[in-house]
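I have a structure I would like to understand better, so I am pasting it below and will then ask my questions one at a time.
The complex is shown incomplete by one protein chain, all other protein chains being positioned as in the whole.
And then chain A:
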Amino acid sequence: MLTIADHQFSSRLFTGTGKFSDHNTMLQAINSSGSQLVTLAMKRIDLTRGHDNLLGPLQSMGVKLLPNTAGARNAKEAIFAAELAYEILGTKWIKLEIHPDPKYLMPDPIETLIAAQQLCEQGYIVMPYVHADPVLCRRLEEVGCAAVMPLGSPIGSNQGLATETFLRIIIEQACIPVIIDAGIGAPSQACRAMEMGAAAVLVNTAIASSAYPQQMAKCFADAVATGRQAFLAGLGAVNHHADATSPLTGFLTEASINSLTQSVNIKEG
């Protein structure tokens, strides 16, 4: 079981709710994924378009909701978004994300640390989305974050674990759960993240943009479970040189080698 703050999760696959073609497809995919933590965003209601109820079906599925601060460009806006989320959903869990750059959506580390510290002091369960920066992740842990969510590659890019070297350092150093967020584009990449010792992965685009999201969600669930089991079983060491899996001595005795040599000599003679 994965424990974050005081909550336990039997599934280590967390999912986002964005980019699905419709709510029903999204709900089926989440159900198929087995995810117990799903992300949401906060938005001003558009008076001209009416309000569509996303929450009811999610709540009836029994998943825990993790609102995010997407759209915030600095710490002040992120803290405001967290207050909104608490008012709307009644939860102090918050996925802290501050990315002022719209092209690459790179998280702002300085504003993130400032916001994280203030939100932790206000009693929020803070899960910050950050670059795969081991130093920043340690600082976020020190100010009281419940988990860190370093990126594998840019949000929605499906490029996989481009930051693997640094993710490994973060995982090695962290005493809080490390959840690989953003960029995971294939079940094999989610499996690898789990084999590396990640506590969980968060996947959205790779499922939502699949031709068959429900099936893809199940593939991710299986991959995450397999990766976790492999991590627990303990991966073998990686060597630069070959290390035989079969015995190289004893099969051909000295006598049989001599016999073979004679046989070759007769044929060639």
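Basically, contacts are C-beta pairs under 8 Å (C-beta built on N, C-alpha and C of every residue); 3 or more make two chains touch, one makes a residue touch a chain; residues count from 1.
Note that in this section contacts and distances are computed from a predicted model.
Engineer: UniProt name of the unshown chain, from "NADH-quinone oxidoreductase subunit NuoF family protein", "Ferredoxin", "Sulfur carrier protein ThiS" or "Spermidine/putrescine transport system substrate-binding protein"?
Structural biologist: The record names the chain that does not appear here as "Sulfur carrier protein ThiS".
Engineer: Who touches the missing chain here, A:Met1, A:Ile45 or A:Val238?
Structural biologist: Touches the omitted chain: A:Ile45.
Engineer: For a quick check of understanding: of A:Met61, A:Ile88, A:Ile110 or A:Leu232, which residue touches the chain that isn't displayed?
Structural biologist: Answering carefully, the residue with contact to the hidden chain is A:Ile88.
Engineer: Residue-wise, where is chain A in contact with the chain that is not depicted?
Structural biologist: 16-20, 23, 26, 39-47, 51, 53-55, 65, 67-68, 70, 80, 83-85, 87-89, 155-156, 202, 204-205
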